[in-house]
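A protein chain is absent from this complex, but the other protein chains hold their places.
By letter and in written order, the chains are A and B; residue numbering begins at 1 in each of them.
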Amino acid sequence: MTSSFSSRLSGVAAGLAVVVAAWFATTSVTKADEMDDILKKGELVVAVQTQGPPVSFVDKKGERTGLAVEIAKQMAADLGVKVVFQDYDWKGLIPALLAGKADMIAGDMTPTPQRASQLLFSRPMFFNDTLAFASKDSQFKTWQDLNKEGVTVAALQGSTYADAVSKYLPKATLKVFSGGGPAVAQTLTMGRVDAMVGGQDYNSYVRQFGNLKPLEGTMTREPLAFATRPNAFHLKMWLDNYVELKTADNSLQSLLAYWWTSDAWEKDHK
Amino acid sequence: MTSSFSSRLSGVAAGLAVVVAAWFATTSVTKADEMDDILKKGELVVAVQTQGPPVSFVDKKGERTGLAVEIAKQMAADLGVKVVFQDYDWKGLIPALLAGKADMIAGDMTPTPQRASQLLFSRPMFFNDTLAFASKDSQFKTWQDLNKEGVTVAALQGSTYADAVSKYLPKATLKVFSGGGPAVAQTLTMGRVDAMVGGQDYNSYVRQFGNLKPLEGTMTREPLAFATRPNAFHLKMWLDNYVELKTADNSLQSLLAYWWTSDAWEKDHK
Partner (left out) sequence: MTSSFSSRLSGVAAGLAVVVAAWFATTSVTKADEMDDILKKGELVVAVQTQGPPVSFVDKKGERTGLAVEIAKQMAADLGVKVVFQDYDWKGLIPALLAGKADMIAGDMTPTPQRASQLLFSRPMFFNDTLAFASKDSQFKTWQDLNKEGVTVAALQGSTYADAVSKYLPKATLKVFSGGGPAVAQTLTMGRVDAMVGGQDYNSYVRQFGNLKPLEGTMTREPLAFATRPNAFHLKMWLDNYVELKTADNSLQSLLAYWWTSDAWEKDHK
């Protein structure tokens, strides 16, 4: 209960790691698993897609960083092992994991039912909220205010944001655009639509253009999780415990506030 | 992070399903598990007890539907496989699952410690709240107001509702009745007791009799979950992920609002 006990056992546990690794090999009560392999080889191999900020990127000093990268670095540090990153393109992440080339995928992957049938996903590390935005001088306050005949709402073609407009704003008129978030935001800032729907990363366009505001409320949330192999039960449970622990002591929220829900990281890394 | 990535990988994942299924058979990194079996046979076999609305029943058009049935149908659709329902009486559900006749049980089963020693339960799909009800013109506002000498509270004989009265309203007098929820509600509407305690499904009697009201607050909650075999860890984790995902995008709450916490389903199916 008191922290002195906790500290004491942390030390003991560190020492035990070596003993236990040896012991697993010789007893039949338990047998070596993927966590034991990570401890024995002394490294955590992490597959990432280094495409750009803020999840995984190379910063202005040439250093690998980002939200998922920093979480993975901390995990390895907490385990007392080295972290090794391997870069894959988006399509290569899952095959690399399944082929045993990496211990886990660290990124902003949605744990869809189909992916979850091939992988084990951690509890969500973070969430992508679907939000609505409008002109600062519009009368709209909440995203629900957009659900009216004659209101035009922009979203990226073929995106889940467009799906959210159809589903939650059935009375409004959806206008889809290609060319990514910037193109959608441009359309709104030029007054060609009444509002737009996008991820919380769209807040950066709001700051950039100056004349936009986010509307109140979250339309829908998309969990984003780390992943491991379908038989790596111990590692999956270890990841879930990690989320629990780092949420309780506020350290995960601090990382998210820096990397995910604000642009605080820009001054240090951009 | 953006939805375009998600959509892209959803497609990739669908394609991968076939590749992965084949691949599992030839590599030693992972081996085929129960999720892989479901993908390979192309069907999700679901044990249900089709006893009546709103969980699992045959509607006025002769179609199988209900809360648990619709969740299971959506699960199969999201996996890209066929859903196959098998009907068992209540006592037959667990033996059928354990004998491998079904992949999971979809119903309103309480994950008691004893059942959980033989099965793996998903995170709760929904909850049965224990509520208190009184006459509309009574002075009672919250369920705690009933905890007074001389107050009589009706509950179904041998039910957990009767247990809740004994435990949480020790000063009140419990009166037990047989004959199901309707009989208990009848007693209250006739003024023979001061209040009654029951599940949230008792709200339908409240609507039916007109002169009753639910009291504020929830006395206790009973989780209700789907179940799979005790070694089907991947499927259990898949179910948990499904609850997380469908809660985040509000689709589980929409289903519950239609089937479980209101009578909205009646106009379409009764």
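The criterion applied here is as follows: a contact is a pair of C-beta atoms (placed from the backbone, for glycine too) under 8 Å apart; a residue touches a chain by one contact, two chains touch by 3 or more.
Not measured: the values here are computed from a predicted model.
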Exercise for the section: Just name the one of A:Arg64, A:Lys101, A:Lys167 or A:His234 that touches the chain not displayed here. Expected result: A:His234
Practice task
Write down which of B:Gly80, B:Gly199 or B:Pro214 is the residue touching the left-out chain.
Solution key: B:Gly199
Problem - Contact footprint on subunit B, counting only the chain that is left out - result: 55, 90-91, 94-95, 98-100, 108-118, 120-121, 123-124, 127-128, 156, 158-161, 180-181, 199, 201, 220-224, 229-231, 233, 236
Exercise for the section: Name, in rising order, the residues on subunit A that touch the hidden chain in the full complex. Expected result: 1-10, 12-14, 16-17, 20, 23, 27, 29-31, 33, 35-36, 38-39, 75, 78-80, 233-234, 237-238, 241-242, 244-245, 248-250
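Going forward, only the chains that are shown with their structure count from here on.
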Handout entry: subunit A and subunit B, separation of their C-alpha mean positions in angstrom
Key = 30
